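Missing here is one protein chain; the remaining ones are kept as they sit in the complex.
After this line comes chain A, so read on.
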């Protein structure tokens, strides 16, 4: 088949990876938008007092300037708290207290899944008057929370279960954030984007310290990160099975440059894949035309996955930023999921037009960040570009586009 011979371009490898990271982000945003539109239709003016409104609780009657100053104070406090917490995390990671981090991670996941998940489920039950009794509800909630804790940080579960639970945790926390007052939410988003930029790129930033510590010790960062399923390519397939079959097929066609060496390669490949751990690694070395990038992608997924199992599963705070996992798959911190969904959820509280505009802006920003990641090959902050575009498009849509569209519709001109 001609497709196997086509030289690999950036687009081939990047396209599939982009899709695999865009899908969960989109699903998380969609779920938050659904929740917001279902549960907030009765616009409740009750302000939840939380750590993000510690400095100032917005009331409906303040002037714009007061609201702005109050929001600024709130987000300043929040960013300071997050910075301190991240530095504490770096300290614990430096002192190798991974057990404590694991326990904290499990506890926080359980709280988020059990309590926040339970409350949102109760909201939905009340909204739709679902006649479920408390015994069934408790059993299901208990199961849901325990499996979630296991999937996210303790044991090896089907990848799709782990990914699903990460998306759910992101959705729950994002919905909780959308309950903040409006000005506070927007200023908080901008502040978190700036904080992310500083924390990942500045040499003194806590996230950069964390990444460098993790790389120097060759461990995985203890945080809630979503890791996309690694993409297996045909000419550098990670499975020894597929590799052998593909080489058999190419052998039959005999139109590759080193076809003469394929026979000997085939036999040696066959004998090598006996040890399932090293099969992928050694077979990778044999294929001379594999580029560096493919080598990373076909990096020993099998044994790396099992060795890094403990490292990967130590979690604590949510980490913003994007990087390449130990197996070459794209990792996106759960904080990014959360803040994207907060932006879209807050846009949904205004109108669906802003939702579409913000969604497209965020996806564009994510694509740009992924391209930058492919270019620079180091951990990058995923928030700034998307949040900047999202906020910009929200305000443009709300103040300029909506007027235009509404007037056109009212006068039966367009739309």
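Brief remarks on what is shown
We adopt the following convention: a contact is a pair of C-beta atoms (placed from the backbone, for glycine too) under 8 Å apart; a residue touches a chain by one contact, two chains touch by 3 or more; residues count from 1.
The rule is short, and it goes like this: contacts and distances are computed from a predicted model.
Looking at the choices "Guanine nucleotide-binding protein subunit beta-5b", "Aspartoacylase", "26S proteasome non-ATPase regulatory subunit 4 homolog" or "Gamma-secretase subunit PEN-2", the name in the UniProt record of the chain not drawn here is "Gamma-secretase subunit PEN-2".
Interface note: of A:142, A:352 or A:404, the residue touching the hidden chain in the full complex is A:142. In the complete complex, the residue from A:38, A:130 or A:375 that touches the missing chain is A:130.
Within the complete assembly, A:157 is the residue of A:157, A:190, A:213 or A:401 that touches the hidden chain. For chain A, the residues in touch with the chain missing from this view are 1, 3-4, 12, 15-16, 46, 48, 118-119, 122-123, 125-126, 129-137, 139, 142-144, 146-147, 155-159, 161, 179, 229-230, 232, 234, 237-242, 245-246, 270-271, 273-274, 276, 280, 301-302, 305-306.
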